[in-house]
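Structure below; questions to follow.
What you see is the complex with one protein chain gone and the rest in place.
Up next, subunit A:
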Amino acid sequence: MLNNHNLIDRSPRTYRSAFTLVELLVVIAIIGVLVGLLLPAVQAAREAARRSTCLNNFKQVGVALHNFHSAMEHFPPGTEYRVPNAKSSCPFAPDPSSTKGSNFPGFGWGAYLLPYMEQTSIYNLLELEDLPSGQGDGVFLRNNPTDNWFVEAVVLDAFICPSEINTEKWVDMASNAGHFGVDGWDMPLSNMAGVADSRLGHCWLYQPRADGNGVLFNYSKINAGKITDGLSQTFIVGETTSAKGSDAKSVDVWVGSTWVTRGVNDVHHGINSAGSLPGGRDDSIDPLDGDGGNRHDEYNRENGFASWHPGGAHFLFADGSSRFLGEDTDQYVLCAYATRAFQETVSDGTASDSGVCGPPPAPGPGGR
């Protein structure tokens, strides 16, 4: 003991230069706590940056839509899509002057915006009219002898929000073809969908309705004068996400929206609906497994407008402004913004009921 003391007294430097274990642990603990405090703030700042990029993309699409309107005196068609199916009963009213055939899986609003988004070179490759019979079924099949197929593989970041989890940036459109990008019926991802209707954007599966009460529906040709609710009170485009599912052959695929075709939806689910991935879907219950290979059906009936941003999703209004709407937004407000001419009043977080809110009705008879 005494010796020990002497030792200390003789060489105090050895003790000064070293940390004790307790001191070291305390320092580590403090650093750990500080990093723990800092990390959520850093992650929040990164998400804020992603959200800002997304908002900017929506704003740019709004500018492109208005440039289209200036040139053509109406907004682009939400999509021009019809595929015969014996089970389909969909209100269907294409432009009578259209020369397009009865089977026309035509392009969506995103394709029509290309010249107004500095993508003229891609647009010029597109064959927008139907092909003569014998040259492929509609415009999308991969053996199509036009350049369409190459264009349909182009990923446009202008339509994508950085919060999207689908890093492969493609979505599957049919199960009778290969996957992983530029093969078969896989199409480039888009995080934007036109707002077609307040309740029912699709009659069944993937066939969009041609009589939506919104702005971008099947064969729509809406100009600003027809939007009597007010351009700043009417949605034109909203944010969507993609989801992992499996096709009819049990191959993992991404399901979602694309700028090439279709790409319209309705607001009957609300934002981040209970069945959607960001909105609280429990993937152990009823994943996008197809229930017989109908994953698009499931996707459309479950997902609606959604995003991976915490607490809401972006919407572009017809006046070109884009806003972030919270997922607890009153459903009557969403319906009021989705319709173009129902004269709803929106005030103090709620809106008047115009009778087109609530459960989606059965699709009407007629059509094909």
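For the reader, a short list of remarks on this structure follows.
Here, a residue touches a chain if its C-beta (ideal position, glycine included) is under 8 Å from a C-beta of that chain, and two chains touch if they have at least 3 such contacts; residues count from 1.
Rule of thumb we're sticking to: contacts and distances are computed from a predicted model.
Matching "Spermidine Putrescine ABC transporter permease component potC", "M56 family metallopeptidase", "Carboxypeptidase regulatory-like domain-containing protein" or "Peptidoglycan glycosyltransferase MrdB" against the UniProt entry of the left-out chain gives the name "Carboxypeptidase regulatory-like domain-containing protein".
One of A:30, A:48 or A:341 touches the chain omitted from the figure, and that residue is A:30. From the options A:187, A:237 or A:271, the residue with contact to the unseen chain in the full assembly is A:271.
Where subunit A meets the missing chain, the touching residues are 5, 8-9, 12, 15, 20, 22-23, 26, 29-30, 33, 36-37, 85, 87, 173-176, 185, 204-206, 247-248, 268-275, 279-282, 285-286, 290-298, 301-302, 327-332, 349-350, 357-362.
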